[in-house]
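A protein chain is absent from this complex, but the other protein chains hold their places.
Chains here go by letter, A and B, matching the order in which they are written, and residues are numbered from 1 within each.
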Amino acid sequence: MMNQIVQGVLLGGYYALIACGLSFMFSVMRIINLAHGSLAVLSAFALWLLASRFHIPPFLGLLVVLPLMAVIGWALQRFLLERSARGGALLPILTTFGLAIVIDNVLFEQFGADTRSLAPFIGSLSYDSWEWPGSIYVGKLAVIIFIAAVLLLGGLQLFLTRTGLGRSIRATSEDPDTAGLVGVDARRANAVAAAIAMVTVGLAGAFLGMRATFDPYAGATQLLFAFEAAVIGGAGSLWGTLIGGIVLALAQTLGATVHPQGFLIGGHLAFLIVLFIRLYTSGLGLRGLLGLASGKAS
Amino acid sequence: MSAGVIERGTAASRIAGFGVAAIILLLAVAPQFLSAGAVDRMTALFIYVILAAMWNALAGFGGLVSVGQQVFFGLGAYFAIRLANAGLNPFVSLFVSAIIVGAVSWPISLFMLRLKNGEFAIGMWVIAALTHLLVNLDRLIQGETGTSLISLNVYDASMRRVTIYWLALGSMAALLAILFGLLRGSTGAAIRAIRDNEDAAASVGVRVTGTKRLLFVLAAFGIGVSGALWLATSITFQPKTYFSVQWTAYMIFMVLVGGIGTFEGAILGALIFFLIETWFGGAGVWYLIGLGATALVFSLLLPRGLWGTLEERFGWRLLPVGYRVRLAAAAVDPAGETASSAQTKTHREKA
Partner (left out) sequence: MSLLSIEDLVVRHGLLQAVRGVSFTVERGETLALVGANGAGKTTLLRAIAGAHQAASGRVQFDGADLSGVPSHERVRKGIALVPEGRRLFVQMTVEENLLLGRTAGRPGDWSVERVLETFPNLKSRRHAKAGHLSGGEQQATAIGRALMSNPDLLLLDEVSLGLSPLVVDRVYASLQGLISSGTTIILVEQDLNRALSVSDKVICMLEGRIALAGESKNVSRDEVTKAYFGLHRAGGVPA
């Protein structure tokens, strides 16, 4: 029992990683990027390609892939999201959904239907574990992922509160027009935010590939996980995402003990229950759940 | 200015009315002259039209973009299997199933309609994923192995084919008529008000949530019918196929290309999709890439879709669901014939 809780908490670190980019983009640009999961899978495939074709180990490959993801995020914002967001709140949903279909099927075209994994390229790390008191075995990789999530969330928090660029991004998310009037280039702030979000997505994709298998159509599931963790945690600070990820993972673990096919069901149910409680107790929309201002300062 | 003439239709739209009746009549007798394969394809077209019209009702008129509408498609097929298994006539099962889907969608709407925009979109996807998993637990379905609508096999193949064709044609005509009636009636005024400005509509007493709920349940029912009909044409039920997000992708493609928020656009989009599928469906994954890329490009460059753009540019109206206000001056001016289209204001601006 204790063992399962520990595993669940560690898995929650991965969910926090995949969720933080989604909730970051939502909080800054008010866009839910439906291509989020597909972009994570794209990153995993890129690392797989580097490892299998060019013998670059995944952790080294990140040095190539993460900057690439940043460029993708920047371009995504500049060429797609910025334009479609001008057409209202509904259009970006359709645009990013179209993008997800394109990415998924291009990956399928390139790599076929086989499931892949980065595990063979990280040596013994994929199965090494430490023994904790109470004969609990924790995978080294799971611990690394959890620590990476904590560092990433903490770093993002520091960046947003302690740097000028971070403040510019927060100001833009609160009120883009006024941000412009105090000297913030809102377009640039959004593009930087998208680039940062995609770097976190790239990292999440890497860990997805190391800890499990993936195929070209795995993006949808990752998107749902990210969304669920973001909403469950949604207490406002980035740390809420970590709690959300852990709750999601624990619910899945619990589901799996109840029924052999209960893993995913448990997660979905936990999401709906949390959503139900929040919607009917706070009277706020999801924007309130994610701790954002419901109105502008005026 | 004060003595404007409010009209519902144009001469073209009256002709279109007769045209629609003639087309439906023609389609009804068409199986006499079509090959078996063509009848099947036409059945698929009718189902596509229903899917496009229903997704458009939700997104184009209700402002609710969902990427989880496959839940109702899958449930339509699933309940039909369940009902037929319980001994109900398979053809009757198709429609009873859709009614159950509509009934199930009501409690879902209570919950989901509290979400906005992207949250609603992806929240529906979660509902679809969860429902898919729960259906898999049903022993009758045997997980992803699936099952078949066996009781349909007692009917002769050609009789079965034509019956399903007629059922699909009838369902399409009826659902389009219901939607058309809704949009023309008092609900239609509410729908347009919500589409133009939801907050303003609420402040003047439009029942925003009630109207959206109506569209949500209608769309669920219509998509439930489609799922059940699809099951009837293909006999086998594999949850993975029916609960696939692909169905919603098709709906989005059809509506985006045809023209979101226009009644005719959804039908046009379904036709285009049908033709593309017929010609390029064999291209496999490139076909899917093309669909996604087209949807992407339309959302960026032509968000009103083909029909919306044509309508805006040339003032075309075939099936008027909005009101047009013609200025009195233009109506009495003998030379106003050419000018009237420019002076005609339609109340169909997209929000």
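Convention: a residue touches a chain if its C-beta (ideal position, glycine included) is under 8 Å from a C-beta of that chain, and two chains touch if they have at least 3 such contacts.
Computed from a predicted structure; not experimentally measured.
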> Which displayed chains does the hidden chain touch?
Replying inline: A
> Looking at A:82, A:109 or A:175, which makes contact with the chain not pictured?
Replying inline: A:175
>> On chain A, where is the contact patch with the chain that was removed from view?
In response: 161, 164, 167-168, 170-171, 174-175, 177-186, 293, 296-298
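Here is the rule we go by: only the chains that are shown with their structure count from here on.
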> Can you list the residues on chain B that touch chain A in the complex?
Replying inline: 59, 63, 65, 67, 111, 114-119, 121-123, 125-127, 129-130, 133-134, 136-137, 143, 245, 249, 252, 256, 285-286, 288-289, 291-296, 299-300, 303, 351
> Can you name the residues of chain A that touch chain B in the complex?
Replying inline: 26, 31-32, 34, 80, 83-84, 87-95, 97-102, 104-106, 108-109, 220, 223-224, 227-228, 231, 259, 261, 264-265, 268-269, 271-272, 275-276, 279, 285-287
